[in-house]
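Only one protein chain is missing; all other protein chains are in place.
Chains: A, B, C, D and E, in written order; residue numbering restarts at 1 for each.
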Amino acid sequence: MVAYFSEIYNGLISLFIGMGITFKEFFKPTVTVSYPYETLTMCERYRGHIELIENEDGNPNCIVCGLCQRACPSGCISLAGEKPEGEKKKVLTKYILDFTRCSLCGSCVESCNFNAIEYSKEYNLASTRKEDFIFDLLARLEDRNK
Amino acid sequence: MSMLTLYNNINTFLILGALLLGMGVYGIVTRRTLIGMLIAAELILAGASVNFMAFNRFTAPDPVTGQIFALFIMAIAAAEAAIGLSIVIAVYQQYKSIDAEDTVQLKG
Amino acid sequence: MSSPIQLQPDETFILNVGPQHPATHGVLRVKMEMNGEYIVDAETVIGYIHRMHEKMGEVKTYPQYLMNLSRMDYLGAMGYSHGHVLVVEKAAGIEVPERAEYIRAIMVELNRVASHLFWFGAFVMDLGGFSPLMYALQDREYILDMMEAVTGSRLTYCYFRFGGLYNDIDDDFISAARRFIPRMRKSLKKYHKLVTGNIIFHKRLEGIAPLTKEMCRKYGASSAVARGSGINFDVRKNEPYSVYPEFDFDVPVYHECDSLARYNVRMEEMEQSLRIIEQGLDKLPDGPIMPKKKPKLIKPPAGDYYQAVETARGSFGIRLVSDGTKTPYRLKLRSPTYSNMHLFDEACRGMMIMDALAFMGSLDLVIPEIDR
Amino acid sequence: MSLTLLNVIVAVVIAIAFAAANAAYLVWAERRGAARIQRRPGPNINGPFGLLQPPLDGIKLMAKQLLIPGGADKVLFIAAPVLAMFPAIMSFVTIPFSDSIVAKNMNVGILMIFAFASMGGMSLLFAGWSSRNKYAMMSSVRAVSQAVAYEIPMLITTITVVMIAGSMDLMEIVHQQSASILHWNIFPLLGNSHNILMPFSFLIFFTCTLAETNRAPFDLGEAESELVAGFHTEYGSMGFGLFFMGEYANIVIGSCMTVILFLGGWSCPFGLFPGVWWFLLKLYLLIATFIWIRWTFPRTTIYGLLNLSWKILIPLSLFNLLFTAGLIKVF
Amino acid sequence: MILEKTKSGLLKMFPEPEPVETAVEETSEEDEKKNASKEPRKNGVVERDYSVHGYHLDAQVSPEQLLEAVAILDDLEFFIESITGVDWIKEDQLEVVYDFSRYDFDTCRVVIRTRINRAAPVVPTITGLYAGANWHERETHEFFGIKFEGHPHLIPLLLPEDADFHPLLKDFKA
Partner (left out) sequence: MNPSMITSPAIFSVDGMVGIVFLIMVAITVTGGLIACNSERLVRAVAGLIVCFVGVAGLYYFLNSPFVAMMQILIYVGAVAVTISFAIMLAAPEEQKKVGSGGPLVGPFGFATSALLTGSLSVLVIKTDWKSFEKINSGTIKEIGLNLLTSYSMVFELVSIVLLIAILGALVIARAGREG
């Protein structure tokens, strides 16, 4: 009998304690960001998809060594270059990132010895078409320079 | 006598009671399942209650007798439903059917 | 509590729980044969998001495979990567600098707290309480922010490298982690008041789904599932690896064998992880995070290597069969939830459906980790 | 009788409007309240404080197609949501919001509310049965057994109040409590009853109200983590909307009953403003408690729920009944 | 402690006194490589260096001895860690690997291997001894095509129900 009533009593007390906690939380400020109206800045090391880095002349740093292509586990980088007449280094002519297959592991950036690619800070990419995610990074670089 | 003053006439209620009774009898005769019969029996009881209430309102010297009988009928109906349905469930567990004809052998 | 009434096979019906069911936290399907509210028999159907990580391991080179391990378990990715780098380092004989080892331990433990926090919230939500999930997520976000600043990613970190780490931690991280510990301890107190002490919560878990020691052994259960059944088994203590012998921490063990015991074990594990993080931050040595000499191409000698680690979900084993080339010959991933989930079929017989789903929540399932 | 019938018809229209408005804005209040408890902002985009959210949701629901699952019993499937809404609206007719604002005061007002409340269970049963879904079926069986189990302590507790008041007339019950705040039925010592168990009666009644309206922590009927969405799993569009409105209308009625039976109805402790405002204040405070409780506790189990009713609430309320009867005999 | 016990228990299955290797890691890495490439290892119990390989005992048994070996481990309260296969295509053999460990501070990881012909891969099931082997065996069955004789429910677990391919075989082409 005592156990019966003490259980009811303790149960009630525990319920009131719980309600006290939520009551306190009720008056605390909100912690969320209302997303489309406010956005957060991405942290410095944020790993977005990759972008090419340009040198002072506005040309990409890339020398078409193909290390990033080989390092990529998912085979989403395809690049091509050609050696113009009289130049020592190869010049990048095509750098395609198939973002649909990219897993953002960062192997490409890590493998690059020439400071040619970096992570972008874009995080809200969305589209209904797959083709929108096949990025031509050279064209994007030119767009940025405009 | 108009359609709109029917509620002040005892005949309306008595005929309604008779109708409910008739529906109940029809149901009991035609239904094959025990539950269907039970539903029909409830209709018969409702017909009886309506009669009691009508007499209570229009012809009885004592204004509560009919009401009290209606209440008693409700109690009996509830008891009947409880017992009847428990029998139905027991029968179902025995015969896997609530068809009245499948359960002719009501022995152990 | 869950003593079933006498069951009659012809009264049962099949209830298909999943693959899209709110309680299964992903695409898991349980075919339950029910008698009213009671489960007569259950058959778990998995494999809806099977991605054949093991075959990928045979195709990709060792560094290329690093990413896959964080994709296996999106809540406790660090622990799985830890197992992978440890087994490859062991096989290839790569020395790891001490600082890297400490940072790894700190990260794994932080990730464990984050994973347990999410489990806590999701578990209480399985039981119908929604607010604790939000509180747990707030604390978890703090951890994720902290880790994102270091690793650059919020869930699939890919932070460990063979021989070291991808990035060094900075003072911001250390001070944030130091601030986190008291904050988390305060939060844990709040959770205990709000949830653990609650009579409804207690009544729902006490005595539900008892798992005997013997059953755990036959199924190879680990983590809180085993520790809630009175088995003192934690890979960090039983087969110490990395720098775990340096830390002073306890392994919570409960002998009640019920869902409440599993809950209590995980709640206490969070406290122990905080202790490890605290000690790790105190002892953190200076130095490089990558070894000085590291083979350019990782080619472990032929042989058979095994490494078990304690992830947030239990004992994760990784078997590497190498033939001396740059890709593994065979890579077996032994995921802990796979074994824990396997228990469910047998254990839930005779239980009521709501108890069974509470029990499922107490197993801490992450479906991609089961399906691999 | 003839004039009041017209009143009833007008009152039904008003009751429908009141129920609909309450349902809409209680959803808003619930979402805002839950958000505050969880430290989120809640709906705040449409209109000031998100106040346009409920009408927009309503428009969205009405614009959707009513899908009837194949194999469902169409007639019952459509009838069930209507049956959920109808008794709730009928009950509003007899609730006195103040001594003048009442559609039709009946001398059996309490009985009427209970009678119509008992019809709600049938709608859940039909919804679950007709939608041909195992989850819905299980849920409706749960919901009905729960409704039956909690009707008993609720009725017994109400009978204690009726015994104290000596009337089933809701107006009369409030009038007897209106002398001062200490005459409210919830307060044990100076009130009409001198019954020290009245606060417990209040707690029992409140718990039963939670259970009868299928609210958390007793929302076994729509336990979303087990039974997907319970009896309204297959309902979309306005079918769902009607269930939703019915649920909130039931909450309002349950709270109204609690206010009338225990908290002195429209009688005001200080008399700052007219009684009806006091009634609404008490009503919405109680509803806020409903919301507060829902976002604090986990759900009970079905056997825990039935145990609570049969092993705790019914014995206690029966004891309370005997005790009250004894007190009334003695004094 | 338990290591000795397990080892002696397992050794009893191999009554021939001569061919059993008992010394700790007496084969160097090169030898092993040779072993792997030349001819399959003989059945027997080998004690391995835990710090290198991550397990203590490595027992290779014939499929007929499998149940006996597992029963020994069951008696010693080992728990089942996993079951998997390895496709040694060059030797035209499939290997089934059983990992066992103990809930104990007296750690002992035991690996039991059995080798079968690729043409007719059949081993007995151990679900009778370890109920938890059920899923592991189903998985091994669908990935390698190894048939576990006596298994109660040998249908694909992770792959689609109608899958008739075995993706982890080395000659599998997607």
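Operating definition for what follows: a residue touches a chain if its C-beta (ideal position, glycine included) is under 8 Å from a C-beta of that chain, and two chains touch if they have at least 3 such contacts.
These figures come from a predicted structure and were not determined experimentally.
Chemist: Considering the entire assembly, which residues of chain D contact the chain that has been omitted?
Modeler: Residues 1-3, 5-6, 9, 73, 75-76, 79, 106-108, 111-112, 114-116, 118-119, 121-122, 125-126, 129-130, 137, 141, 144, 148, 151, 168 of chain D touch the chain absent from view.
Chemist: With the missing chain put back, which residues of chain B would touch it? List them for me.
Modeler: 1-7, 10-16, 18-27, 29-33, 35-36, 38-40, 42-43, 46, 49-50, 53-54, 56-65, 67-68, 70-72, 74-83, 85-94, 98-99, 101
Here is the rule we go by: only the chains that are shown with their structure count from here on.
Chemist: Quick one: point me to the chain whose Cα centre is farthest from that of chain E.
Modeler: Comparing chain centres, B lies farthest from chain E.
Chemist: From the Cα centroids, identify the chain that ends up most central relative to all protein Cα atoms.
Modeler: C
Chemist: Looking across all chain pairs, point out the one with the most C-beta pairs in contact.
Modeler: The chain pair with the largest number of C-beta contacts is C-E.
Chemist: Where the centres are mean C-alpha positions, what is the separation of chain B from chain D, in Å?
Modeler: 32
Chemist: Quick check: how many Å separate the C-alpha centres of chain A and chain C?
Modeler: That pair's centroid distance is 25 Å.
Chemist: Residues of chain B that contact two or more other chains, please.
Modeler: Answer for chain B, listing residues that touch two or more other chains: there are none.
Chemist: Could you say which residues in chain A touch two or more other chains, in rising order?
Modeler: Those would be 15, 18, 21-22, 25, 31.
Chemist: Chain pairs that touch, all of them, please.
Modeler: Between chains, contact exists in these pairs: A-C, A-D, C-D, C-E.
Chemist: Could you list, by residue number, the parts of chain A that touch chain C in their complex?
Modeler: Listed in rising order, the residues of chain A that touch chain C are 7, 10-12, 14-15, 17-18, 21-22, 25, 31, 43-47, 71-73, 103-107, 110, 119.
Chemist: So in the complex, which bits of chain C are touching chain E?
Modeler: Those residues of chain C that touch chain E are 46-47, 50, 52, 54-55, 58, 87, 90, 213, 216-221, 226, 231-233, 237-239, 301-308, 315, 317, 319, 321, 323-324, 329-330, 332, 334, 338-339, 342-343, 346, 371-372.
Chemist: Looking at the complex, which residues from chain C come into contact with chain A?
Modeler: Of all residues in chain C, those touching chain A are 60, 63-68, 71, 131, 135, 138, 145, 148-153, 156, 158, 166-167, 190, 193-195, 197-200, 202.
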